[in-house]
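My structure is below; once you've seen it, I'll send some questions.
Apart from one protein chain that is not included, each protein chain of the complex appears where it belongs.
Then we have chain A:
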Amino acid sequence: MSTAATATAPPEGAPKLVTGRSLLGTAWMRIRRSKIAMVSLAIVILMVLFALLAPVLTAIEGQNPDATNTGPDVLDAFENPGLPLPGYMFPSAEHWLGVEPGLGRDLFARLAYGAQVSLIIALLSTIVSVILGTVLGAAAGYFGGKIDSVISRLIDLFLAFPHLLLVLSIAPILQSRLKDSPLAQGSFVPITSLVVVLGFFGWAYLARIVRGQVLSIREQEYIEAARSFGTSHLSMILKQIIPNVAGVVLVYATMMIPTNITAEAALSFLGVGVKDPTPSWGQMLNAAQQGNWYLNDPWFLAVPSIALIITVLAFNLLGDAVRDALDPKSSRN
């Protein structure tokens, strides 16, 4: 931290010109100095742009993710029925990443729109987990007593669950329920069900961390001061406590996004997540595995895999950098 915290005070009336840097300001300075962090940040930004600009990019390419090309000039009709012919399997000017086997849809368009779905699911489920975890953890730590016991037991329970098994069984149920809702249009059902399931199962660990932090913050004199002028519980938690755990929450959130990207991919791969015709990176992996396409068309498997690996790696490295940068004990300045 800054030198202003040292015991010797300068003469009064001459305020020290310690540059007014906030926590985030200092963290940003540190991130900027790390090459790995900057490269990962750039990749993350590029991936987000890729997803956001999917309609624009595919328009430039002149393709869309749903148009099928099953003509005999595109897909093999004899030896390996459905396999793209050599000119269509790999990148070309017409199809930037080639076409997929079976339906002959444009891979680039599906990857771009799939990025939208994958990133939205990861982001929204992370937000759900972060809100649940922060609020419940802060409430447990702040109120203590019965509220704390109830929330703590709930945390234990959620951490003890075999997540994957539970998610595998809940996701299909949720999807069939959502299908009947009036909102069920487009990719609403798969996205919502995955966001709910992943968000709902991801909060417990964060809640435990936040609870621990709040337990020590609660003992600080400034909380007592706030109580002494009649601060309400709500503003105590929102204004006095949560800003002090924001760093921890931010680190956890950046670590959680890649976890959720992977989780979406895994669930869709296992067939309980995003389903054709909605593209997502997991759905594409699933498609590559179905009918053993990847044996004769490894490129079809490689495209979503590489996108996934690069993105998850970039997010994880960025998360590490954010954690180091926000750590007041870190030696780097």
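Following the convention adopted for this analysis, contacts are C-beta pairs under 8 Å (C-beta built on N, C-alpha and C of every residue); 3 or more make two chains touch, one makes a residue touch a chain; residues count from 1.
In the analysis below, contacts and distances are computed from a predicted model.
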Going by UniProt, what is the name of the one chain that was not included in the view, given "2-oxoglutarate synthase subunit alpha", "Twin-arginine translocation pathway signal", "Nitrogenase iron-molybdenum cofactor biosynthesis protein NifE" or "Dipeptide ABC transporter ATP-binding protein"? "Dipeptide ABC transporter ATP-binding protein"
Touching the left-out chain: which of A:T58, A:T126, A:S187 or A:Q240? A:Q240
Which of A:M38, A:V196 or A:A226 touches the chain that is not shown? A:A226
Across the whole complex, list the residues on chain A that are touched by the chain not included here. 1-2, 4-5, 7-13, 15-16, 18, 20, 22-23, 220-222, 224-232, 235, 239-240, 243-244, 246
